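Quick one: the structure is below, questions incoming.
Missing here: one protein chain of the complex. Every other protein chain is in place.
Per-chain residue numbering starts at 1, and chain names A and B are given in the order in which the chains are listed.
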Amino acid sequence: MPFWIELIVSLLLILGSVFALIGALGLYRLPDFFTRLHGPTKATTLGVGSIVIASMVFFSWRNGTPSLHELLITIFLFFTAPVSAHMMAKAAMQQKLPLNDKTQGKPWE
Amino acid sequence: MLEYVVPLCMTLLGTAMLLNTLRLLKGPDMPDRVLALDTLYINGLAMIVLFGIWLASDLFFEAALLIAVMGFVSTVAVSKHLLHGDIID
């Protein structure tokens, strides 16, 4: 395997897993539900997206033909992450979850 | 180089999944657990893709895609259940 392909794949993999880890860290240590929502919707989506793109580059080289179907997972994740975040936020507002003291403004309902 | 990078990434992702599991156990409320599960399945998907690179096998793509689709549907279904008490409007 040529060095530069290996380099690209490795960089994408490391970048992706670091972002996934940051998303999980945000989920673990931020104070209330609505702040926790930010980590997974952004960091985890991009992290997993770049891991999947690394796999795309790897298999394209290995099979000798372009292997684009991993792109489907990335696109799907980018479409669905905001939708599920929105649904969970609505559920949380309806259940009147406790908020961080410093929150400005009010949720609905 | 890849034989060192892939285990490193697996360790990082494993730590991420461990943190998600801790949040899943800790709660404190239902939406928190749903969010933790949502993140957990996305990270598990990444783990499967990584495993596919490690074994250099194309077969894991379908599993990853299925997990993505099923995970999204179940997250939305549980959120709907929390919102209205039933799933279909």
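To be clear about the criterion, a residue touches a chain if its C-beta (ideal position, glycine included) is under 8 Å from a C-beta of that chain, and two chains touch if they have at least 3 such contacts.
Please note the rule applied: contacts and distances are computed from a predicted model.
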Protein name as given in UniProt for the chain not displayed, "Multicomponent K+:H+ antiporter subunit E", "UmuD protein", "ABC transporter permease subunit" or "DNA-binding beta-propeller fold protein YncE": "Multicomponent K+:H+ antiporter subunit E"
Touch residues of chain A, complete complex, unshown partner: 19, 22-23, 25-26, 29-32, 34-35, 37-39, 41-43, 45-46, 67-69, 71-72, 78-79, 81-83, 85-86, 89-90, 93, 99-100, 102-108
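Just so it is clear, only the chains that are shown with their structure count from here on.
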Centroid spacing, where centroids are CA-atom means, of chain A and chain B in whole angstrom: 10
Residue ranges of chain A in contact with chain B within the complex: 1, 6-7, 9-10, 13-14, 16-18, 20-21, 23-25, 27-28, 33, 36-37, 39-40, 44-45, 47-48, 51-52, 54-55, 58-59, 62-63, 67, 69-70, 72-73, 76-77, 80, 83-84, 87-88, 90-92, 94-95, 97
Footprint of chain A on chain B - complex, ascending: 1-2, 5-6, 8-9, 12-13, 15-17, 19-20, 22-23, 29-32, 34-36, 38-39, 42-43, 45-46, 49-50, 52-53, 56, 58, 61, 64-65, 68-69, 72, 75-76, 79-80, 82-83
